[in-house]
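What you see is the complex with one protein chain gone and the rest in place.
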Amino acid sequence: MTDRTRLRDLTGPEIAARAANEVLFLPLGSIEQHGPHLPVDTDTHIAERFAEAVCARVGGLVAPGYAYGSRSRPISGGGERFPGTVSLSAATHSALVSDLVVNYARHGHRRIVLVNGHFENTAPAVEGVDLALERGADARVSMVNWWEVIGADTLDRIFAGDFPGWEAEHAGIVETSLMMHLDPGRVHADAISPTTVAITPPPYTVLPERPGLVDPSGVLRTAHGSSAAIGEAIFEGAVEAIAAVVRAEFGAAGGVER
Amino acid sequence: MTDRTRLRDLTGPEIAARAANEVLFLPLGSIEQHGPHLPVDTDTHIAERFAEAVCARVGGLVAPGYAYGSRSRPISGGGERFPGTVSLSAATHSALVSDLVVNYARHGHRRIVLVNGHFENTAPAVEGVDLALERGADARVSMVNWWEVIGADTLDRIFAGDFPGWEAEHAGIVETSLMMHLDPGRVHADAISPTTVAITPPPYTVLPERPGLVDPSGVLRTAHGSSAAIGEAIFEGAVEAIAAVVRAEFGAAGGVER
Amino acid sequence: MTDRTRLRDLTGPEIAARAANEVLFLPLGSIEQHGPHLPVDTDTHIAERFAEAVCARVGGLVAPGYAYGSRSRPISGGGERFPGTVSLSAATHSALVSDLVVNYARHGHRRIVLVNGHFENTAPAVEGVDLALERGADARVSMVNWWEVIGADTLDRIFAGDFPGWEAEHAGIVETSLMMHLDPGRVHADAISPTTVAITPPPYTVLPERPGLVDPSGVLRTAHGSSAAIGEAIFEGAVEAIAAVVRAEFGAAGGVER
Amino acid sequence: MTDRTRLRDLTGPEIAARAANEVLFLPLGSIEQHGPHLPVDTDTHIAERFAEAVCARVGGLVAPGYAYGSRSRPISGGGERFPGTVSLSAATHSALVSDLVVNYARHGHRRIVLVNGHFENTAPAVEGVDLALERGADARVSMVNWWEVIGADTLDRIFAGDFPGWEAEHAGIVETSLMMHLDPGRVHADAISPTTVAITPPPYTVLPERPGLVDPSGVLRTAHGSSAAIGEAIFEGAVEAIAAVVRAEFGAAGGVER
Amino acid sequence: MTDRTRLRDLTGPEIAARAANEVLFLPLGSIEQHGPHLPVDTDTHIAERFAEAVCARVGGLVAPGYAYGSRSRPISGGGERFPGTVSLSAATHSALVSDLVVNYARHGHRRIVLVNGHFENTAPAVEGVDLALERGADARVSMVNWWEVIGADTLDRIFAGDFPGWEAEHAGIVETSLMMHLDPGRVHADAISPTTVAITPPPYTVLPERPGLVDPSGVLRTAHGSSAAIGEAIFEGAVEAIAAVVRAEFGAAGGVER
Partner (left out) sequence: MTDRTRLRDLTGPEIAARAANEVLFLPLGSIEQHGPHLPVDTDTHIAERFAEAVCARVGGLVAPGYAYGSRSRPISGGGERFPGTVSLSAATHSALVSDLVVNYARHGHRRIVLVNGHFENTAPAVEGVDLALERGADARVSMVNWWEVIGADTLDRIFAGDFPGWEAEHAGIVETSLMMHLDPGRVHADAISPTTVAITPPPYTVLPERPGLVDPSGVLRTAHGSSAAIGEAIFEGAVEAIAAVVRAEFGAAGGVER
């Protein structure tokens, strides 16, 4: 059935009528191994769900994003050696974002929000927006990494002051809890190791990636202790935080000035 | 719930176990206006459904494709002036295909089928495969435009010898019938004009696209006479034809030789 | 001797005086095997002769094109495995067209016609025009594939209703007849096989190109039955059709509006 | 009629039989204003004639080059402001050379000579060869600027010790004499100014090119004193010098070692 | 005078003798405003000094880096609107790193350490290494952001447990203290505001950068409390940490295995 907030469900004339007045959300994710307990589309799925939930709250249209993200790095996603991790080069990713911003703007979409679920997308996607602006795209674009806008106080409340920090949060307690809340049927809870990982990735880059940089499980810390309740609290906190960004930057109903 | 043929639903280790033995399907589509009666993701949706159906028949994995396709041309899709048509430049599209083939091949996926639903994707996607091979990707790749492999006899049977031809088939009787079969809730049957279009696009290119090249409806011929029954017959015919290509090129169970 | 319609024969000041008022024709071809009976520049030669003949009819200037075209595909040209086929990547081809359109437009040539003789040039050349427009080129450009504008009735008349269709027309009866008309001294009539080819290329892409996709002769169907008379009829029909396109898009004497 | 040294005149099978054993010559030129007395294809025409004459002397095949060259600079060609000067960006030019070297080498042409007639082509064309080698092209390539290999003693003899030097030789006494020898019907001898130019371009670059850098005639020094006899002497001297390079680098009959 | 650890001071033969046996250090920085109290080359100067100090400790060669870095972002460097901030696009930066790694590796430098002083360089520089490896560069490359390897305990000790964190550390207490230690003559201590900044950049991206995202001073937090003593302690701590990375990844004396 047609979902009136899903751009892909609409016809051309329907989009034409709404382009100028509504914020456009583009979810960005990755196809990246997330340990033995989460599907490879975890980042993509989370980003899509955030985009939909924020859109439901502040209005707008959710456009198709793309599933693939920028190269995974050992410190933040385990790296490119793990099967299941299929990534774009930075140039391709930036070109993709640039083309989408240029073309949506050309049709009148002047307010665009990239809702990002994969850390390594940050630099190439923002570069892509820069490239689009250099090509003359007439739009304002925000890019939000959901984990960066959620408040410290929210995390303190959820984790009772014991939040372990975002470093090495990949297939860890936050992402796993989010998936338990959003899509429990695709979480293999029995595959979550009760102990923490044996190997912590070093805080620098080595290329070519050598064996031994990352725990063989592909998990960077631990997913032990995850729960749907934690996931729900984080989800609600981040949705509200992203919605606040949209309101602040683009106005509640869409009044845009540049 | 997890679908065992959807790559995005699997974990890294699950993919690792299957990469070498199974054909990988990548659906390619577009976000392109399809008249007042079809959603802009028509090409994408059809390609995804073909990939899933063929995969169900011959085995394999369906990987995430991407929704956006190459620039629409007036003669084949109405062109880039219509709102709702959001496209990639050829260089971006080729880079995207190149990166995907290189990276899937790197993890052992040696047999890849691009299932294409958007005419203008043909040249850039095939070029992308060439670029991947030049970068050393060790894979064999087939690209199938579903409308090119369906047999003339099948069309003769369905249309009682009166098939109008593929030229200008955009949001026409074939695509509309397919959507009536595959996703009737998103077809606005009442918006289908009972008469044919006033303007037929000329058989050459003019750039910048001038007004008047294409019928204002965005439909290139007519969707009148479409039906779910026609759609089902075409769908079944094309699924079988694509499956035959896969069997011919990659073997029933995956024995590959190069 | 100087030919007043050949841009390359003119001096800078002579071109300056004519740039704004005359249509510029750029022939596009290929260096591609055309079986054992035709030279590798067949597409280029035909495109050049069309450009000259149309120019003689409607006025204008014929600029140097370039001999090399985009990658040959098995289904339409036999593919890249055949010696004698030397092609450009799509990015190079598009960059070339983009540079030419930008630079001719910069000097005041506002009406440009690409006369194309090689099917696979279509997408990259049109993309190149798009890139030129994005770089700000102030020109209107038409691209004409001569075989797409010739009327069905003309073909019916020439072939007495038995025209075999354009699919797989490569070094076949049309191109061979054209060369018999335009440049008989370079046609090896004795090398034309009296029977049709053993292998018809499949209607999908396989890369890397595997042996056996195409008949070893490099001919996709047959050249048997070709004649200079057929060539002349096709040539005259297409020249008139291209001239009609030029008149329709650019006016008889060059009045341009955008 | 077929010329057995012109690659474009041959069929695929004929080229296949000769690729490995014969040197391939590619002439490079420009479309560039050459004052009021020479056609814009002067560089291209001269390069083509050199390639043909050397080929006649040492054997081999002359492949199609391309007419367009790299951006003209005021000091060496008058610059890009003059109508009739239509150039490629360096990236396009290098990509073109790279594609040609890669593809000829792929078919077994292992010895390639670029015969260059346009100064500004030098750096981009050589870069293109580098790019081809980096892509794995298995070939040895020489690039010869004909004016750089002609001996000082030859020039002394021709000019009786009074050769004015190559700086600012554009549409000057050498090129004009060559065209008087090679293609007198296209030289407008009456348009040659009897006096030298009023403006000598400065020995540094200014961009954007400002008015006044170059004499309005587009001639950098003077063509006065040109003659077919001088042209013939220079032509013969350079042909022999280029032939000597080919013999030295590739052997008389083609023995190649790397 | 020649410095035996500065590659640029050596002759070709001297470098040839040392390439295979010594680690090569490349400092990466930026030209970026650092408030009213620090020079725009702060990142570059710090990176160079780290490279020299580590090289003095573990041996090796310091190669010339380059002064310019990747685009500054409001959250981490104030952004591109501030005069004095002159940056490279990501594609240029990656191409630069790629070329350097390819070419140093070609001459036998197999162990390369990028010593980075500018946060935004991270993704493009690492991408550049990936591109070099894809081009076949035979080298192992580490990239170290000096602030990421310095131990938490060291910071605890220096700041007595009160380290404010790396977020928004731009022209703040750490960089200012480092410059007071390394190059006091270029620090305008009197221009350091005694109070913290009025505006904290938001934790998301907005493009085009709008006014008001960043404090007009260009400082993201505060430099108040900086001292040469703090700078010295941080410098020594980071030098030792980087040296430890080099020893761990490349061995004390250079034994490399891949």
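We call the chains A, B, C, D and E, going by the order they appear; numbering starts again at 1 in every chain.
What we mean here is this: a contact is a pair of C-beta atoms (placed from the backbone, for glycine too) under 8 Å apart; a residue touches a chain by one contact, two chains touch by 3 or more.
For clarity, every value in this text was computed on a predicted model and none was experimentally measured.
K.L.:
Which shown chains does the hidden chain touch?
P.N.:
So, taking every chain into account, the missing one touches D, E.
K.L.:
Of the residues E:104, E:147 or E:235, I need the one that contacts the missing chain.
P.N.:
Touching the chain that is not displayed is residue E:104.
K.L.:
For the chain not shown, which residue from E:15, E:55 or E:113 touches it across the whole complex?
P.N.:
Among E:15, E:55 or E:113, only E:15 touches the chain that is not shown.
K.L.:
For the chain left off this view, which of D:39, D:65 or D:124 is in contact with it?
P.N.:
D:124
K.L.:
Have a look at E:82, E:119 or E:235 and name the one touching the chain we're not showing.
P.N.:
Residue touching the chain left out of view: E:82.
K.L.:
Residues of subunit D in contact with the chain that isn't shown?
P.N.:
70-71, 73, 89-91, 94, 120, 122-124, 126-127, 129-131, 133, 140-145, 148-149, 202-208, 210, 245, 248-249, 258
K.L.:
Spell out the interface residues on subunit E facing the chain that's missing from view.
P.N.:
Where subunit E meets the chain not shown: residues 1-2, 7-16, 19, 31, 33-41, 44, 63-64, 66-68, 80, 82-89, 91-92, 95-96, 98-100, 103-104, 107-108, 185-186, 188, 191, 218.
In the analysis below, only the chains that are shown with their structure count from here on.
K.L.:
Would you mind checking the shortest number of contact hops between subunit D and subunit E?
P.N.:
Graph distance in the chain contact network comes out at 4.
K.L.:
Same or different: at the subunit C/subunit D interface, is the fraction of residue numbers used by both copies above or below half?
P.N.:
same
K.L.:
Taking the mean of the C-alpha atoms as each chain's centre, how many Å separate subunit B from subunit D?
P.N.:
Computed value for the inter-centroid distance: 47 Å.
K.L.:
For the protein chains shown, what form does their contact graph take: line, ring, star, complete or other?
P.N.:
The chain contacts form an open line.
K.L.:
What are the touching chain pairs in this one?
P.N.:
By the stated definition, chains touch in these pairs: A-B, A-E, B-C, C-D.
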